[in-house]
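Every protein chain of the complex appears in place save one, which is left out.
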């Protein structure tokens, strides 16, 4: 009686009208354990992400929907076929790229529509380029091209050669990169070591730190700490923050070796050879 | 002194830390009239949208970024070339489709990642199909295919024939459409008349009203009223709510005759002929 | 001995050097029945095609490779999934479109390459448009767009309404179509009836007969006869000539109802309604 007299009317007056702002509605209320558990975990993940976002104001996690979570589920699943992996990774990358482009500067622009009306909109910054970290980052080039016609794309290869810690670095960048906003492409941010090297190289080339937007699909908190501390003015855009790194410095839960899954190669195949002159 | 003693420290303590939640930061503060004006207009538009969203809980306007506003600026501009119009319309359609897919039902799914960890994610609803309203809606089929491999796509043609008000209706729909969630595709929601006809047809075919998600790029408030009142349980997903309709029942500011701009035909060319048997 | 003394040396001198012009080499010679049978059938098909090509000088069958034959095998197979059907149909359509574009007029053009050399090439005709016959022909629009940026695309719907033989015709064509070369899109040429209607409409719109290139994937000889006799100056480009029509006027062996397989609808769903004014 208490319920029908007070709770229900109050619900109808104050809660029901807000239903539309909900991201999800749990049909059978508190008894729907599956949905409640899922949401609890979802909130926890997001809280973890938000903690990190509070610490680093330049870290952006794209707004999660259950569709995006569904794509993550598919590409993280070790049983997913190569073809499906590529399909859903491409789709998710596209959303990350679109979000990243939203951080570029703009100016106001008024246009006349075919009905003769004025529309007050904005004009994009056109001085930009992509830089992919070979191999994994190259998987993100297509989405960038699909959004930005004729965009210049540079490449960086960072490779640890054997045990002596010597680094092989191959790079091929637009000559005028210092004048451009740079979208740095690498799907996984793990320890942050190669990201730091890639970003350092861009800065040595004259790119202002604040002109760099680093795009990835999943990020480990460790990598976020390393990159954001070293370069507090770059922006990181990612689609999920993972729990952490395992003892092999791989992101967990992660999605495995991204490049190998995307290109269909295997982990043990990597090899760098310093060949004698022919 | 007041400023440096009270305002500034308070700002540093309470305002600055929230900087990261801002969608936009105005560099030079209150003197930056261009940015302030732009934001005021942006807020007004969003308020208008929100008023409508408050009335109709099933109306969803995708989260506007300045990149999305930039795409709108390009496709609304009457000076934009056909090639650019198609390019940016395709890009924007893709975002609307992705948002729309986020409203499909899902179930929880746990998967094992290649690192051996558990990832608790979700599984998509697979029982869906697209239905495009000929011609404009057909421009949205590609984005839908690009997101949903092998999705079934039905078509509806609604055409007013001459002045007698008689309607030509051609349709070709999946036979099992009653069991599917339907993404109804039409880039412009103007008066809502053809939308009402298309939705009525779907319902006659047995599709539950709540299984219909109507996707469009821009919507006039009039069309939103007409559709949401007639079908309170369908969802509408759009990227911008426009001001209204002009005396020719065209959306303003709008983007002109979408189909003609997308396919490169002209308005006066439309014609329907009832030919005698050959 | 005869063999080693005369046949083999003659073979080495006169036959072996021509090996490279062969489309296919049969490894174990005359005993390789599978390959020989396959080639015999292939030659028979091609001879049948060539007979038709001899009669109609404007009929072009794209050069068959075993890869193209493999795509035909997949899309003709009734067991192929919708997703695979779309994938391989799209791939084959692309080749037909590319071949069709090769029939457009051109002019000589000399350009300077980045090495400072002159390259004598050609300049494409830019005055063209596509016209798709709704629904099947719309499946060919993407390939055309992928080859010709920003190409105008018109549409024609021809629909037999009930038993009284009355035709519904909906059309939406570029206003300046009379000045353009037209690529008419319809994947199946069966009886040729709808092709004749579509072509007649184009000619009524002022398109010169010799400016029309009709693209299809498979053609029945009956349809070729009907179209080529009625319009001796249009060009037909197809990827295979089939055996003929069955008693239901469907192409055999054919690939079934193309539109239904491509869009995932079923044959019995087709319906046209003349609705009363609302």
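For reference, chains read A, B and C in written order, and residue numbers begin at 1 within each chain.
Everything that follows uses one rule, which is that a residue touches a chain if its C-beta (ideal position, glycine included) is under 8 Å from a C-beta of that chain, and two chains touch if they have at least 3 such contacts.
As the structure is a computational prediction, the values presented were derived from the model and not from experiment.
Q: Write out, one label after another, the shown chains that touch the chain missing from the document.
A: Per the touch rule above, the missing chain touches A, C.
Q: Pick from A:54, A:83, A:126 or A:229: which residue touches the chain that isn't shown?
A: A:83
Q: Considering the entire assembly, which residues of subunit A contact the chain that has been omitted?
A: Counting only subunit A, the missing chain is touched by 81-83, 86, 129, 134-135, 138, 142, 145, 149-155, 157, 159, 164-175, 193, 197, 259, 263-266, 268-278.
Q: What residue numbers in subunit C mark contact with the hidden partner chain?
A: With respect to the unshown chain, the touching residues of subunit C are 17, 19-20, 34, 37-38, 41, 53-54, 56-59, 63, 65-70, 72-73, 76-79, 87, 91, 94-95, 98-99, 101-102, 104, 106-109, 111-115, 117-124, 146-147, 149, 243, 246, 250-257, 261.
In the analysis below, only the chains that are shown with their structure count from here on.
Q: For this assembly, give the contact graph shape among line, ring, star, complete and other.
A: Contact pattern: an open line, chains touching in sequence.
Q: Mind having a look at which chain is the central one, using mean CA positions?
A: Closest to the centre of all protein C-alpha atoms: chain B.
Q: Averaging over Cα atoms per chain, report the distance between subunit A and subunit C in Å.
A: Once rounded, the distance between the two centres reads 43 Å.
Q: Roughly how far is subunit B from subunit C, going centre to centre by Cα mean, in whole Å?
A: Whole-Å distance between the two chain centres: 36.
Q: When the centre of a chain is set as the mean of its C-alpha atoms, what distance in Å lies between subunit A and subunit B?
A: 24
Q: Can you tell me which residues of subunit A touch two or more of the remaining chains?
A: none
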